[in-house]
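A single protein chain has been omitted from the complex, and every remaining protein chain is retained in its original position.
Per-chain numbering from 1; labels A and B assigned in written order.
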Amino acid sequence: MKKRTLRRGLTAIWWLILIFLYLPLAVVVLFSFNSANSAASFTGVSLRWYKRLMGNEEILSALSNSLILAIVSSAVALVIGCLIGYGMYRHRHRKLGWLIVLIYLPIVLPDIVFGISEMAFFVQIHRMTGLLQPGLGTMIIAHVTFQIPFVALIVYSRFVGLDPTLFEAAKDLYASPAQRAFHFMLPTIKPALISAFFLSFTLSVDDFVISFFTAGPDSATLPIYIWGAIKKGVSPEINAIATLMIGAVTIAAILSLLFSHRRQP
Amino acid sequence: MTPSPLAPEPGTREPDAPRDTDNAAREASSIELLGLHKRFGKDTVALDGVDLTIRAGEFFTLLGPSGCGKTTLLRILAGLEEPDSGSLKIGGLDITDTPPHKRSVNTVFQSYALFPHLSVRDNLAFGLRMLGLPAAEREARVARIAEFIQLNDLVDRKVDQLSGGQRQRIALARALVCEPDVLLLDEPLSALDAGLRSQLQVELLRVQKRLGMTFVFVTHDQQEAMVMSDRIAVLDSGNIQQVGPPREVYERPVNAFVARFMGHDNLFPITRRAEGGWLTTELGDLRCDGEGAGDLLLIRPETLDLLPGEQPGENRLLATVGERLYRGSHAEYRLDIGQTSLQATVNNRGRHLPEVGERITVTVAADDLVTLGK
Partner (left out) sequence: MAYSGVRPTTRSRAMVSETRHLLFTVAPGAVWIVIFLVLPSAYLMSVAFMSTGIYGLPELPLSLESFRRLAGFGFLGWSPGNIYTLLRSLWQTLVSTALVMVVAYPIAYYITTCRERWRPIMLLLVVVPSWTNQVIRTFGWMNLLAPGTPLANLAELVGFIPPNMGLYPSNFAVTLGLVYNFLPFMVLPLYAAFEKLDTAQVQAAQDLYASPVRAFWHAVFPQTLPGLLAGTVLVAIPAFGMYVIPELLGGGKGMMLGNLVANQFAGSANWPLGAAGAILMLIATFIGLFAMRRIGKRLGGGEEVVI
């Protein structure tokens, strides 16, 4: 039948696309275990590239920069974004068009424009005042800027999904404003907050362009290190770091997904 | 007076328990509303000068169609809405500016508003926890209320494992466990099916009578209001139309709105009045006892008697049966009289029930007729 042919064709396309999607990652993972220093032929399984990573000061410092950057920026963005998300929800009946535009701005701005704007701005401020020297600090500022909208939107949508009378029930049951925040609102949106933190973390680790332009000489993150290594000439060590990053981001992302799906009705 | 069932067992009672004598409790829970006004936006008037006194220990119902202001009034009592002007006293104390979390008032919400992140037990204990009661007392009180509302087997469940009726009872228990001066109920039964609904009506009534707590109940269902209430206030477009016990509101409505809302259709404009209480309507002449200053005559369908054949006389009207709905316990009639028609309800006592097309005589007692304003 014609219909069955169509379906078979679609199934074939689906598997081809899956191969297409995973092949580049699979190659990176595979060659990270290659015993030879070659990207063309696989000669045998070995962990020598991973061992080499351990002794590489530059990589370890890039790793710690990446982690500090991701954790600090996600935490700051979580607080600020959570406040905005709540404000947007609480005042959703007002005209907040300006706020929506502001919140979507970091999302719609092309990475490269985002990155060079901040770089140019930081450099100028630094020249004029001595503040904002390019480094981990400026990178954290930049990352928080693009993480805020995601946190705000996740928190906002969680609040919108709640029965609005819950807020009134909390007031009615003698909860003072502070008690409402800590005994009702925060526990209720906890899954959303965890999911937002993991998403922010993933976005931070995933980012290259913005980090690249706001980094200082000593604040290279893993992606920046990898970029530099690629530019200098391919080394199999990159496969090993890349494999570790693929693993870490995948785990973080899956955790985020698990928490966002554990929403109560 | 029996002691409140929510009060601790004798001997375990703390010296500063909130409710030491029933009299004091009753004093504390009367409600006085004076000149309450509330607008939403520029044009929507929710309350247009409401004056109302609700007695302590009363089951008081705010009844009216949607948009009449009853929910706004309840929300003002709870403190969830601030009036534009007017004042509100509970137990003689002005609480107009008191925020909701400082009022000894609890609400059973229409959507129940149970916290999804908490178990049933923690939902029940929420208010007590916010009040800062020690854990032991919280547990004791939650256990007592669970016993009282008969939901012992539910306390360890999660909220999303409960049925509608169970949620309703948890919501009630969560409000009662705080032992407020006043309990507010915002159409708490409207989401339930008919059977469960009448069962819970009885239960709610029993709880209120045993606790002697002031209940303010909002509904748009006049049947429910009549079953439950000590007194009813009928509201329309932000004004109180009538306040009184159910029988008074049903049998002696003060105006056409109240009459229609209570389910009456037999309203006829009075075209002429004569000595001795004689009124002329398009039905004919009828004599009405009692003071009759209004412009409309109300004839309740269940006050009518149907006699076979044509038997003219005082307060008797000749009619043709236009329609008959047989309901088993009773039958509903549409009787045609001249150009107009009249609804009648006749109890089925095994006697002859006139057939469609039959000529009959309708009789009504002079003291069953009511006149009312427009």
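Please note the rule applied: a residue touches a chain if its C-beta (ideal position, glycine included) is under 8 Å from a C-beta of that chain, and two chains touch if they have at least 3 such contacts.
All values reported here derive from a predicted model rather than from experimental measurement.
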Self-check item: Sole residue of A:60, A:102 or A:131 that reaches the chain not shown, by the stated touch rule
Solution: A:102
Quiz prompt | Options B:87, B:111 or B:239, residue touching the unrepresented chain | solution = B:87
Quiz item: Out of A:69, A:152 or A:169, which is the one that touches the chain we can't see?
Solution: A:152
Quiz item: Given the contact definition stated above, which residue among A:59, A:142, A:166 or A:220 touches the chain not shown here?
Solution: A:142
Exercise. Over the whole complex, note the residues of chain A touching the chain we left out.
Key: 2, 7, 10-11, 13-14, 17-18, 20-25, 27-28, 31, 39-41, 80-81, 83-84, 86-88, 90-91, 94, 99, 102-114, 116-122, 124, 141-142, 144-145, 148, 152, 202, 205-209, 213, 222-223, 226-227, 230, 234, 238-239, 242, 245-246, 249-250, 253, 257
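In this section, only the chains that are shown with their structure count from here on.
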Quiz item: Which whole number of Å gives the spacing of the CA centres of chain A and chain B?
Solution: 56
Exercise. State the interface residues of chain B toward chain A in the complex, per the touch definition above.
Key: 78-80, 99-102, 105-107, 109-111, 113-118, 126-127, 129-131, 159-160, 174-175, 178
Exercise. Would you mind writing out the residues of chain A in touch with chain B in their complex?
Key: 162-163, 165-166, 168-176, 179, 183-184, 187-188, 190, 264-265
